[in-house]
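The complex is shown incomplete by one protein chain, all other protein chains being positioned as in the whole.
Labels A and B are assigned to the chains in the order they are written; within every chain, residues are numbered from 1.
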Amino acid sequence: MFNASISPNDILFMLRGAGVTLLLTFWAVLGGTLLGVAFGLLRATAPGWPSYALGTLLDVFRSVPLLIQLILATAFAPIAGLDWQPFTVACLVLAVYASAYCTEIVRGSILAVPLSTRRAARSLGLTWWDDLTVIVFPIALRVGLPSWMNLALGLMKDSALVLWLGIIELLRSSQIVVTRTQEPLLVLMIAGTIYFLISFPIARLGTWFETRWQVHD
Amino acid sequence: MLAGCIVTIEVAVLSIIIGIAFGVLLALARMGRKDVWSWVANAWIEVARNTPALFQIYLAYFGLGSLGLHISSFLALLAGITFNNAGYLAETFRGGLRAIPGTQIRAARSLGMTAGQGFRLVVLPQLIRVVYYPITNQMILAVLMTALGLTVGLDSDLAGVTQRFNVLTYRTFEYFSVAAVLYYLVAKILLAAARLLAFRLFRY
Partner (left out) sequence: MIEIEDVHKSFGLLEVIKGVTMNVARGEVVSVIGGSGSGKSTLLMCVNGLEPINSGRILVDGTVVHARETDLNKLRTKIGIVFQQWNAFPHLTVLENVMLAPRKVLGKSRQDAEAVAVERLTHVGLADKLKVYPSKLSGGQQQRMAIARALAMSPDYMLLDEVTSALDPQLVGEVLDTLRLLSSEGMTMIVVTHEIRFARDVSNRVAFFHQGRIHEIGPPEQVIGSPRQPETMAFLKSVL
């Protein structure tokens, strides 16, 4: 058996894959957050059936495997006559998927602000909008930020699934290197280390925020 | 495809049950004395939480393979998801144990209970209550993770069966739409079952 060792080029190739992973994560987090904040606001401040319907719809994205969503979207794009790159499809699916989780984070954080605090704000004559922007948002941000960071990390990890669409992100790139070198364990170790190096510091930062702000309030 | 659903539920439920067992051990090891076990627990938990689930499944399938330990794609999927579940649940248990104030056990001791009784009769029931919701959450995630079996060539679970049909007919959108609906139903049914059980368990 010929045992080609891993070359610097292979590592570079995998790092480029990691770049794709980060890029996917960036778009997913950006799109998911924008949508999630809008939806979450709606869910938290406008009760009634539209909010309920939106909640049910978004729940679907949290109850169907992401891989299935990716496959469906890829199959659907040509049917709808859209000539999209796999990367675009992947970003869109990930963003919508992210928004489903982000909506609940935003909603939960807003609802976590005690009603009595909001009452106090209104009793001082603050308008509904002032109450929302000056009191509710800053408090909700502290509540929600750790979950939001977890979501971002989750997306980074979930983005590995887009390898099914043939996008060469970190995990797919390591698979390719495995095929060449026949060293699955070593290559996967390297890939795992890269994931870990991205994720672990941010996860720790999230925990840090959580504890720091709890003491603060 | 319904048979695929059964396999999917099987993997999800098994991975949760084994994951709970390992999760408890990991939590205890991590909270206990600093020895080699606490180190292993730390490593397990951090890897499980900081790398993709798909990566963990790959590690079980391809990685173990290179050590001469060839396992079926079913086992690899089960092992990967269980590994993942255990890592997340361990942190849930750790948080749950910390959320129950030490005064509880002191109160139990002051009533003449032994430490064991205090844990079993006072701490454990509260702990189960605290961690129940996160466990059901993790179970739904496990259901979703089973679809990853596709990437290691598993063809007996819901995603796998769907893919088999798909390869034969190339009617991707139709088949995977059905699969999506079935996954949704599986998730909702399991959740409803968990709620029902909670209703019976937590009457107080």
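The rule we apply is simple: a residue touches a chain if its C-beta (ideal position, glycine included) is under 8 Å from a C-beta of that chain, and two chains touch if they have at least 3 such contacts.
The structure presented is a predicted model; accordingly, all values stated were derived computationally and were not measured.
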item: Visible contact partners (per top-of-document touch definition) of the missing chain; value: A
item: Touching the absent chain when the full complex is considered, from A:Pro50, A:Pro78, A:Pro138 or A:Pro201; value: A:Pro138
item: Touch list for chain A against the chain that is not drawn; value: 114, 116-117, 119-127, 130, 134-135, 138-139, 142, 215-217
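As a working rule, only the chains that are shown with their structure count from here on.
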item: Residue ranges of chain A in contact with chain B within the complex; value: 60, 63-69, 71-72, 74-76, 79, 153, 157-161, 163-164, 171, 175, 178, 183-185, 188, 191-192, 195-196, 199-200, 203
item: Chain B residues within the chain A interface of the complex; value: 46-47, 49-55, 58-59, 62-63, 65-67, 140, 143-148, 150-151, 159, 172-173, 176-177, 179-180, 183-184, 187-188
